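Before anything else, here's the structure in question.
Here the complex is missing one protein chain, while the rest keep their positions.
For reference, chains read A, B and C in written order, and residue numbers begin at 1 within each chain.
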Amino acid sequence: MKAAIVGGSGYVGGELLRLLLGHPEVEVVQVTSDSMAGRAVGRAHPNLRHATDLVFAPHGELKSTDVAFLATPHGESIERVPTLLASGTLVIDLSADFRLKDPDAYVRYYGRAHPYADLLARSVYGLPELHRDALRTAPLIAVPGCIATASILALHPLVRAGFVDRSPTVVDAKSGSSAGGIEPGPAGTHAERSGSLRAYASVGHRHTAEIEQETGLTIALTCHAVEAVRGVLATAHALSSSAPDERTLWKAYRAAYGSERFVRIVHEPDGSHREPDPKILAGTNYCDVGFGTDPHGGRIVAYGALDNLGKGAAGAAVQCLNVRAGFPEATGLGFLGLHPV
Amino acid sequence: MKAAIVGGSGYVGGELLRLLLGHPEVEVVQVTSDSMAGRAVGRAHPNLRHATDLVFAPHGELKSTDVAFLATPHGESIERVPTLLASGTLVIDLSADFRLKDPDAYVRYYGRAHPYADLLARSVYGLPELHRDALRTAPLIAVPGCIATASILALHPLVRAGFVDRSPTVVDAKSGSSAGGIEPGPAGTHAERSGSLRAYASVGHRHTAEIEQETGLTIALTCHAVEAVRGVLATAHALSSSAPDERTLWKAYRAAYGSERFVRIVHEPDGSHREPDPKILAGTNYCDVGFGTDPHGGRIVAYGALDNLGKGAAGAAVQCLNVRAGFPEATGLGFLGLHPV
Amino acid sequence: MKAAIVGGSGYVGGELLRLLLGHPEVEVVQVTSDSMAGRAVGRAHPNLRHATDLVFAPHGELKSTDVAFLATPHGESIERVPTLLASGTLVIDLSADFRLKDPDAYVRYYGRAHPYADLLARSVYGLPELHRDALRTAPLIAVPGCIATASILALHPLVRAGFVDRSPTVVDAKSGSSAGGIEPGPAGTHAERSGSLRAYASVGHRHTAEIEQETGLTIALTCHAVEAVRGVLATAHALSSSAPDERTLWKAYRAAYGSERFVRIVHEPDGSHREPDPKILAGTNYCDVGFGTDPHGGRIVAYGALDNLGKGAAGAAVQCLNVRAGFPEATGLGFLGLHPV
Partner (left out) sequence: MKAAIVGGSGYVGGELLRLLLGHPEVEVVQVTSDSMAGRAVGRAHPNLRHATDLVFAPHGELKSTDVAFLATPHGESIERVPTLLASGTLVIDLSADFRLKDPDAYVRYYGRAHPYADLLARSVYGLPELHRDALRTAPLIAVPGCIATASILALHPLVRAGFVDRSPTVVDAKSGSSAGGIEPGPAGTHAERSGSLRAYASVGHRHTAEIEQETGLTIALTCHAVEAVRGVLATAHALSSSAPDERTLWKAYRAAYGSERFVRIVHEPDGSHREPDPKILAGTNYCDVGFGTDPHGGRIVAYGALDNLGKGAAGAAVQCLNVRAGFPEATGLGFLGLHPV
């Protein structure tokens, strides 16, 4: 299967390329970048030195392929999609452009009318754990945001079991620095970001809309920048009058994820790794989920941890491709992660 | 004023000693530690090399002083307090032993009956911003926990203004590694802790009781270990039907803290430092507070940031001493903090 | 091929297990650890949760296998080797016990006579880039130390080309925290180690002997602890009257490593990754080498960067197994590394 990566000089593009170079069913024929056009991909992604002879091509020279991955920033993907779809190319978009089903929500969170609102109905939200069947025939796949995936997978078993009976559901998210992209601005230098513990979005973060769409809950989301390079931890505080006990929660999570290859339930009684921690997930496609019950506070705590460039972006894109193309779902996604790292 | 530090080989004891060495009204006559007895204090606290000739004395050789700071672990302080009080020594206890007023809450959170429950009524909770008057005559001062101080100071203006009208109040706390003390166990090695983003207490953390005592709210607290050495950020998600606007919130915070020397309201419209971040507070006695309003989610977000060894422990102890002894409240606490660090 | 890992609860053992689980020609039949006996390996190595059903066995129940990897601390391996060899098991020892050829050097650096000095002649130093042929028939393979590998591979082309004509060769090494093992002691807690920049061995480090053995140079080695989890950078300052120019040095490095799969020459004219950096090598078996020439100072600077748990330990062990068993040398070692991480 021939693939192109559009916008391949950023962190998501680089991670996608790394995964696809190891995918036995995919041949990457092109990686585009205007800023790096003409240079070897190893100049942008030093881990790929010696692993490929690919050279960045300008966006304008995009070749026809079976599948095109769009790793361009939000707003840049949107104009390319109709043409690609018309030519019969499978489009896997890693931007936010086609994630929301509701055009009004798009206006609310992105500040303008969606120029191709009709396509929103044709795109499938790229979370196989929730939309596997629809993904098998999707012409356009919208890979979820990293905080959204962590939050949705943390909350899904609780929603499914009907445990959340009051609103809002508070989601307190923590992200590492690579989530800000390869050119993060003044607050993203090492001296400023190292050891920081601060909110960068108290309210109104755009992933709110995705989480609400997929869970049906009212979400109160706050996002923090913490010291880490890869990794998101979403801590969801779900209000629950019933306050189910641990055993009941175990059952709900197992019912939801018992056969999922990339969702692990982590909730250990002792040791150094009792709850999900994205630290050990760098480079993997796992989302580790966990929980705690708080009858005193009338709440269930739910955790979702993932690598923002892995299951939060490039890994999810490959998983979606596997589902869509009928490959075994874990193809090219076998890396187990490092400990320690 | 002559002072002794009991249990001076840990991080809190070291920070306290650093502050007191620069305090013009205090002379530290003794620092005790059984494990380091006979060694120069600079061996435990390399920043104090050349700054003092003090040598650790064993606990058993504690001298009589005007004030005794107890920096021993929880449970160890408790037995020393009655004797010290009987001898007329002012006791400033940095452990959790005398923070709770309600003996039943003590049982619930500490798992045993308090052996000196009568003293709970005589101790004053060492938060000058809430208890300045009582502190002026207190025989026994219980310095608050670091997460408690950050949470209480974040929430206090909202409680005072009557904005919190639903429960629970979710507090999502993030702590750096020094909060775990000088001997943190297997999860606290650099390889395990570096870059980690994980909950270490989903529910039931002991500071819950302190925050509830001081705010009157039902608190749903979850505590996370994140990469930082010094620093706590408490993000409080307070449910509020009224959803006051920004201007109203500014007013509430200014009303509460307008004349407080060590509480700064941080909520800037742009720049790299818009919300409170403990990163810039290392070594200081500040608690920076901030807020956001979320009408969509029916909530106010409130932040409290501090140095867990500063305003979260040793700094607060010195501030309490200043109030108690009638010194200007900022005496010995003038360090402004470093940027970057 | 059936394999056992002796001493599998530490970082090296965990990394080895991760690599072998993905090795198509190897079946790990046993992992031993006395301290973790009876527990699932995922309890020690959280990245391996769900990836294997293996449970730690006590050392005393070691089964017979085709190959035994010894990941026990220095001094513990030594007694197991003669028995294993006698039973025809291929032994790949990751400790320092069989690295030195010269029994006198062993005494000098390890402080006692080697109890099986006769075996030193039979062991082969596990650096395929220097000893590939001897490794093909070795009964006992001694995997090099991490600092030694980085230093030797940095210097080898210079020695081979005869460029080093004065002594000593100064090697200034920098190591991340995982090199100190899973139980690093008081200086290894996050609060102490984070952001540190300090020498832990000014002189006399044991890897000196290995580097001298393999290069024939007089080595003046100083080792530093710096903030990183995985990763060693050896900066070798080789005195050279001839001061060869850049082109000549390129030639020497290409001549030495042109066909080596796991040694990359990194020396770029611009960009963020001009010289070798172990940061991008976590989890890989690469050693990136580079150089600079300093006619003013009469010196060549040579760099060797690697993951101390990868090419510096477990990766090298697998590479040696591949050479010894006749598998393609990169089998199981295909991971390209992450950027950023």
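The rule is short, and it goes like this: a contact is a pair of C-beta atoms (placed from the backbone, for glycine too) under 8 Å apart; a residue touches a chain by one contact, two chains touch by 3 or more.
On a predicted model such as this, the values are computed, not experimentally measured, just so you know.
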Considering the whole complex, which of A:73, A:103 or A:184 touches the chain not shown? A:184
Touch criterion as defined above, residue of C:57, C:94 or C:191 at the omitted chain: C:191
Residue list for chain B contacting the dropped chain reads 11, 14-15, 18, 21-22, 43, 45-51, 178, 229-230, 264, 266, 268, 271, 273, 277, 280, 282-284, 334-341
For chain A, which residues reach the chain that was dropped from this view? 11, 176-178, 180, 182-184, 186, 188-195, 227, 229
If the missing chain were put back, which residues of chain C would it touch? 167-168, 170, 172, 174, 176, 186-187, 191-192, 194-200, 202-204, 208, 218-222, 224, 226-229, 231-233, 235, 237, 239, 272-279, 290-294, 296-299, 301, 303, 305, 340-341
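What we mean here is this: only the chains that are shown with their structure count from here on.
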Cα superposition angle of chain A on its copy chain B, in degrees to the nearest 5: 180
Which whole number of Å gives the spacing of the CA centres of chain A and chain B? 37
How many Å are there between the centre of chain B and the centre of chain C, using C-alpha atoms for each centre? 45
Which residues of chain B are in contact with two or more other chains? 176, 186, 191-192, 194-195, 227, 229
